[in-house]
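As you look at this complex, bear in mind that one protein chain is not there, while each of the others sits in place.
Right, chain A next:
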């Protein structure tokens, strides 16, 4: 089976005027459907840059990004937005929920940018919130939720459009260890249900929950 997502020799340079910084210096990764992959690296290693490029939030300076056998490297902003909406779910370290907005409306947000019919939005969002055990907090505003609850809302939001890949960027970074474990358990469970998950972290212990780890160092792949 061809890989779901592939990067070929991806380079990312940042031009800071006088100096050019190479965040990625030729990284090739393949992710298969149903995989649970951890990208591990210290701060400044380039792991987040790699995640952003794989998640189509950013474009590489050179190299290619192939998704479902389609080269999407030179896709226009509008097309990339559509793929992000349909195929990719994001979970961020700082949750990134809309403030003063209910959990339900936060989960509905990606659906608003999709072609999913409006009359199904609520049901889908409710199902997702039930799945992350927040069925009883749907109408609470995001600022009325605990950190763990916020992250579960974010996970529900990442899942609601039934994407093929979920990217999680330090998803337990802002949580205490107990809550963090609940979140990692949730990711494991989702992977068991067949979801492809890419976890980005500096925490090698956390990375162990993934079935496969790749290590990024100084912008290069430094072993699996």
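Basically, a residue touches a chain if its C-beta (ideal position, glycine included) is under 8 Å from a C-beta of that chain, and two chains touch if they have at least 3 such contacts; residues count from 1.
Please note the rule applied: contacts and distances are computed from a predicted model.
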Options "FtsX-like permease family protein", "OmpA family protein", "NAD(P)/FAD-dependent oxidoreductase" or "Sarcosine oxidase subunit beta": UniProt name of the undisplayed chain: "FtsX-like permease family protein"
Chain not shown: contacting residue from A:61, A:114 or A:174: A:114
Per the touch definition above, residue among A:96, A:146 or A:222 touching the missing chain: A:96
Those residues of chain A which, in the complete complex, touch the missing chain: 52, 55, 57-58, 77-78, 81-82, 84-86, 90, 92, 96, 98-101, 105, 109-110, 112-114, 118, 157, 161
